[in-house]
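Note that this complex is displayed minus one protein chain, with the remaining chains in position.
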Amino acid sequence: MKRALIWLPLGLFGVFFAVVAAGLMRPADTTVRSTLVDKPLPVFKLEPMVPGKPGLASGDFKGGKPRLLNVFASWCIPCIAEAPQLMALKARGVPIDAIAIHDKGPAIAAFLRRNGDPYAAIGDDSRSRVQMALGSSGVPETFLIDGRGRIVRQYIGDIRADQVDQIVRDVAAAGAAAR
Amino acid sequence: MIAEAGLAALWFAAMLAGLQLLLGVLALRRKDVAGEQAMAAIGPVAILQGALVAIAMGALIAVFLNTDLSVKLVAENSHSAKPWIYKFAGAWGNHEGSMLLWVTILGAGGALVAWKERTLDRATHVATLAAQGAIALGFYAFLLFASNPFARLNPAPIEGQGLNPLLQDPGLAFHPPTLYAGYVGLSVAFSFAVGALVTGQVGPAFARAMRPWVLGAWVLLTIGITAGSYWAYYELGWGGWWFWDPVENASLMPWLAATALLHSVNVLAARDGLRAWTVMLAVVAFSMSMIGTFLVRSGILTSVHAFAVDPRRGAFILALLGIYIGGALALFGSRIGQVRAGRSFAFVSREGGLVVNNLLLSVILGIVLIGTLYPLVAAGFGVRLSVGPPFFHAAAGPIALALVAVMAVGPALRWRSDDAEAVLIRMLWPMVAAAGTFALMLTLTGGMGVLSLLGLSFGVGLIVASVMPITRRNWRRTPLPIWGMVVAHVGLGVSMIGMACDSAFTAERLVALYPGQATIVGPWRVELNRIYPNIGANWSALEARLTATREGDGATLRPQQRFFTDPPTTTSESAIATRWDGQLYTVLGQQDAATGRWQLRLWWKPFVTLIWLGGALIALGGVLALVGRWFKAWQQRRREALWG
């Protein structure tokens, strides 16, 4: 019993070493993922952000066809980088809606003039209410919602050019599954 | 040129550290002339190594003061338009520089052991210096191969990237050096322990040699943690002073181990007890310093505190940890059996109290370590979670209270064995004081948290118990180390009262005001007079002028929203009015876009200053003990000189 006690510290250090070495080899994923994926889209209704474009409500996602829900802001620099990919997705027939975080109508209008407008509807989420309801923690983030109002997938960060094909496939798959 | 000289000095210092290790091994293995010579040479080598690494550190400070932008580290972390004090302190406001400061203090510690240490037997002294050389060698290798502070940049940029504004504070000038000096003091204790395990000489002489280092390190760690807490308190701008953040925990763990070590080393020196405990804790204390440095540097855990992080270097430090800590613990396992057991004692005795003290401190240390690392373990199994204040309070709080009870009783216990009933009678007044405080607070205030209530009561009880040992003594003849113990224990009680008062009685006011409007926080009426621009050496700011008044008292406060350009950052600079009974803490927030009103965050924190005053008292207690021991040793030497 005494012998075991003497070697206990070394054993504990061994455990510590293994844990930390494992942690070091596989750097922790620092993104905060939404745990609502595969769950129904929370109910919400947002006022329009810019004139001539409707606001957004959760009911809009129950039309039978999958849609993307983009979380963005005019003050967000990666959102500018992402804009061409969203335009490409729109061109390939993917419907995209958005919620704008902490923003003002004129700023959004200017953003859309500069970077293109891929959105069918934009909701004004000035206090991040819907963003939090979605479990989203930053901008930009994009959710894929099937035609029956279920969240299928979450894309964190700006969508890159090499992701576009995959997203088109994801949208098609979501449509097929929901049917 | 200066940078190259610094790098050369660093290389030479590294080689001398290697030589120091070799000489030590030679001196211990060989009993012939060569061994004798090695034994004689090791001291001067250690001193020279310390001098060389100091030159390297001086060179780094010089390139920072000159803002030599052809040095990569300067270009990445400094800026020509920075006040000189932040250029100076900026030398260690980054990863490479702070590691160089670490080894500089390590080298200085080794030199001091070689130069001044005379109480230890020669073999253990040599083994200690060899161990110190081995530690230094690893960290030199880390600097030279993975973190060269003197690397050049070609072409040199026109301007540097600047220093993180959160670090541009006088706190940077003394907080890291103080903590590092504390860590290094523990490295000496670690080397002593390794040396003693090699030679088998674990006894009172060993403890007496180690004690000043442990005391000094413990004092510095106490000051470093206290000052760091106050720095975070006024810099982060939300009135919090401890967040259970990984970086804070990293500094707390060595302190907990050092506190246990300090108490064990006294028992070993005075009573020849707790031999294995002392050696073990000396190993653990420095191990925790290294683990803390690793956790903070590797970026393996996220922290609020501004810190230079580089995961690529994590593996290097981890390898060093494996060698040093693993080696020392293996040595402990294989050698401690040969160290004779110390003197025996009963459970109810001063020694028994100290064993319980060590155990409870170790348990708290374990909780802090596991709580800090648990998110990492969970992530390994794909689970993401956060461990924060609710866990630490619930898990460590009750044990800390038990520890305080032991602290109160401990000094009243007799050595070897004591009578439990008599001890309870001796504890009557502290128990009355604690119970009285408890009852009073329960009736006076309705919704006080359980932990605050108990903390306050135990704090009061601890103070009463701590002053009791000197009430019946002749104060003039009471030795300084006893005073040190009393002051340090009272300090912890004072600190606990401050913590409890802050969490229970703080008044908070979050408002948006137009200039000319006023609000109430606690006993204060605070008026926002006006908002105006202000400008400093490398920042511009919006400043609020607040006039605070309460009965017979007034203060003007000027909190700022401060904008730095290099790198572009906004910080809120709090303004604090300190009174005998607490602090009024004010922060200027943003302007409300819709209404044009200004957000203000105001707190009246009764007796919050006691937290850091208590910390200062704890450190003062350590200083008194240190001075007392020195004085006694000096008296003894003088007596020997007179008679012998």
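For clarity, chains are labelled A and B in written order, and residue numbers in each chain start from 1.
By definition in this document, a residue touches a chain if its C-beta (ideal position, glycine included) is under 8 Å from a C-beta of that chain, and two chains touch if they have at least 3 such contacts.
To be clear about the criterion, contacts and distances are computed from a predicted model.
A.B. asks: One chain of this complex is not shown here; going by its UniProt record, which of these names is it: "Cytochrome c-type biogenesis protein", "Octopine transport system permease protein OccQ", "ABC transporter ATP-binding protein" or "Chemotaxis protein CheA"?
C.D. replies: "Cytochrome c-type biogenesis protein"
A.B. asks: Among B:84, B:145 or B:347, choose the residue that contacts the chain missing from this document, as touch is defined above.
C.D. replies: Answering carefully, the residue with contact to the hidden chain is B:347.
A.B. asks: Looking at B:367, B:526 or B:626, which makes contact with the chain not pictured?
C.D. replies: Going through B:367, B:526 or B:626 one by one, B:367 is the residue touching the chain not shown.
A.B. asks: If the missing chain were put back, which residues of subunit B would it touch?
C.D. replies: 236-238, 240, 243, 245-246, 301-304, 341, 344-347, 352, 355-356, 359-360, 362-363, 366-367, 370-371, 374, 378, 381, 383-391, 395-396, 398-399, 447, 508-512, 572, 589, 592, 599, 601
A.B. asks: What residues on subunit A make contact with the chain left out of this view?
C.D. replies: Given the touch definition above, subunit A has residues 1-2, 5, 8, 32-36, 42-46, 58, 102, 127-135, 137-138 touching the missing chain.
FYI, only the chains that are shown with their structure count from here on.
A.B. asks: Can you list the subunit B residues touching subunit A in their complex?
C.D. replies: Within the complex, subunit B contacts subunit A at residues 280, 283-284, 287, 291, 294, 298, 300, 302, 311, 314-315, 318, 321-322, 325-326, 329-330, 332-333, 336-337, 369, 373, 376-377, 379-380, 384.
A.B. asks: How about subunit A: which of its residues touch subunit B in the complex?
C.D. replies: The contact residues of subunit A facing subunit B are 6-7, 9-10, 13-14, 16-17, 19-24, 26-30, 32.
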